[in-house]
Every structure is written in C-alpha cells, then in structure tokens.
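Shown here: the complex without one of its protein chains, the others still in place.
Should a chain be cited, it is by its letter among A and B, assigned in written order, with residues numbered from 1 in that chain.
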Amino acid sequence: MARAAVSRRLTWRAATLQEVRAETGSAHTLVFEVPGWAGHLPGQHVDVRLTAEDGYSTERSYSIASAFSDRDDLVELTVQRIPDGEVSPYLVDVLQPGMRVELRGPVGGWFVWRPADTAPVLLVAGGSGVVPLMAMIRARAEAAVRVPFRLVYSTRTPEDVLYADELRRRALEDRGLDVTVVYTRRVPDGHGRPPGRLTAADLAEWGWPPDFEPSVFVCGPTGFVEAAADLLTDAGHEPQRIKTERFGGTDA
Amino acid sequence: MLDYVDGSSLAGPMRELFAVDVTAVEGRCAGCGLAGPLANLRVYGHDHGPGVVGRCPGCDEVILRLVRTPTDAWLDLRGAVSLRFSM
Partner (left out) sequence: MSPGFSGRRQPAGPKLPPGQYLTQDFPVLSAGPTPRVPLDTWEFTVITETGERHTWSWAELTALPAEDVTVDIHCVTKWSKLQTHWRGVPIATLLDDVETAADFALAHSYGGYTTNVPLDDLLDGQAWIAYEFEGEPLAPEHGGPARLLVPHLYFWKSAKWVRGLQLLLEDEPGFWETAGYHDYGDPWREQRYQGD
C-alpha cells in the first residue's frame, strides 16, 4: 500500500516516457516508467519538473490517471494542452517516448478514495478534472469492490470527453457504476439535455441524494469547483463529505 | 479572477520537508478558529510567485507561507494555532 511509500521525505526522480495515447485533440495520456514505483492511491498527484539548458526550471502538478498495479512501475498522467501554458505544450507536443522528466510523488493524502471505504461515491468532474476521478473508477474495478459510484462529468463538447470509449464500456460492464456527461457548449445528436452549465437539477437527477451520505469528490477549474460545491451544499450535502480539488484557471 | 488552488498542491513541496503528508493534517486558523485539513486552504502563488501562500478558506487570513531558495526552505505557520496529526 501507499503507506509504505510515505514513510520518508520525497525527492525528485527520473521518469521515462514509455507510451503516449491521444485522448482528445488537445489531451494526451503519458505513460511514464518510474523504477521502484511503490504505489499510489487514486486521487493523488505528482509534480513534474522541467529544466532548461541554462538551469531555469519550473514545476506543475498533474493528477495520476491510472490505478496502481503492482505488476509494473507505470504511472499514467493525462495532460491537457493549454495553448499559452508553459509546461503542458511541452508535455503534449515535444516530449517523445524515451525522453525523461523529473517527477515527485505520489503526494496528497486528502483527495483520495480508498477501496476499503464503504460509502457510496459521487464524482463530479469539470473538464480535465475527470482525471483523478478516473483513477478512482479504475481502482474500484481493480479492487473488484461493489461500492456504488456515480460520475457526473461536465465538459464543453462531445469531442472534449476524455476516456470516452472506456467510460462507455465501464458504464456497461462495471456493475454499480453510472456515468453521466453534461455538455456546456454543444451536445451530440439526439442528446436530450440542451447545452449549459451544470445545474442543481443535473446533480439531483444523476448524483446521489444527501440522505445516502455519499462521499463526494469534485475536481476541475477553480470556478467550476466553487459552483459545483455550492450546488451540493445547497442541496443538503454535508460540507465535510465534499472533497474538492481546484486546479486554478490556467496552466494545470 | 479565481487564481488560487487547493492546499493539496502543497503536498509535493511539503513532502520534501516532512516524512508524512501534511495536507491531510487538521489545522486551526489563528484568525477565525476554523479547523480543517490543510488540503482545504486556498493556495496562491502556486505556479509562479516568490513563494506559496496558504489562506484560510473561511476568513482569507494567511495560515502558511513556504519559500524555496536555492539552499533553504522557509516555512512560516504563524496563522495556524495548531496542527493535529493523526497517528
């Protein structure tokens, strides 16, 4: 378990890009090999550091997308390219398999789901905020537990949906997992709900009622998380049961 | 502009200093008395800035500041009455 991995101070280590999967036009999943990776919990993140030739360096946090498996030393990050970003365009467009970055992690012990937890889970994602929630969905399947999960995923258009095929497949195959995608700008043909921001009605229809006392995880841009957390508390969810992860408004 | 992120973003920098994750640790604000995990702080200056500043989500008071120099880390926790580690 990750407990063993958090018993000493962390430092930077080399991670080698092994494989790239295009998720959407602007997001890639980067599969890194990190020798001796001792495990992580779904919801944790890593910090990635880039260093230029003259010594200038900068770091950003990225959520881990994959569930931990003790069969390999792989860690998957899904990175959304932000056009004027400093780090994400490099990771998406420049970094090639075989190249290395520095990585620090896994870190973060609050925004995590543990397969031993028995409360129903409501996942609320805005845009690429779905990444750590996907790690939870994958870890649930990996651990073969039946805790009921609902994902409400707000994104701009059908082309922006991350993990679209896998979510469709898991919604059919993973028993007790419901997936709802809410579109803010444009909907697919034949979709009933008109495009628009996530509403209280969406959460009432596709989430869990507060009486079920679900554990709620909300992740997305800061503005989205503020709005969604307000809707949830207004609907009667206890603030203590709502865990949030805001990744700011820009390069995350 | 909502230019802050969650206290979870402190996890990496703090794990270079401490052997345990402090973002799940409960802190109490010296300003308004609100208690909660450091993960719930509002963190400013996370991607560029002289340092990171963690503020109370209840009253915006500064709870924590962390500055990295080439040789040192400066950690100021003056805004926290206490930190409660679960053992």
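Keep in mind that, in the parts below, contacts are C-beta pairs under 8 Å (C-beta built on N, C-alpha and C of every residue); 3 or more make two chains touch, one makes a residue touch a chain.
On a predicted model such as this, the values are computed, not experimentally measured, just so you know.
**Q** Which one touches the absent chain: A:A22, A:M99, A:L172 or A:A235?
**A** A:M99
**Q** Since one chain isn't shown, list which residues of subunit B touch it in the complete complex.
**A** Per the touch rule, subunit B residues meeting the hidden chain are 1, 3-4, 44-45, 48-51, 53, 55, 60, 62, 65-67, 69-70, 72, 74, 76.
**Q** Pick out the residues on subunit A that sit against the missing chain.
**A** 50-53, 56, 58, 84, 86, 90, 94-95, 99, 101
Everything below uses one rule, namely that only the chains that are shown with their structure count from here on.
**Q** Could you give the separation in Å between the centres of subunit A and subunit B, each centre being the mean of its C-alpha atoms?
**A** 22
**Q** In the complex, go through subunit A and note every residue touching subunit B.
**A** Answer in residue numbers: 6-11, 45-47, 58-61, 104-105, 107-111, 221-223, 226, 243-252.
**Q** Which residues of subunit B touch subunit A once you look at their complex with the stated criterion?
**A** 1-9, 11-13, 15-21, 23-24, 37-40, 46-48
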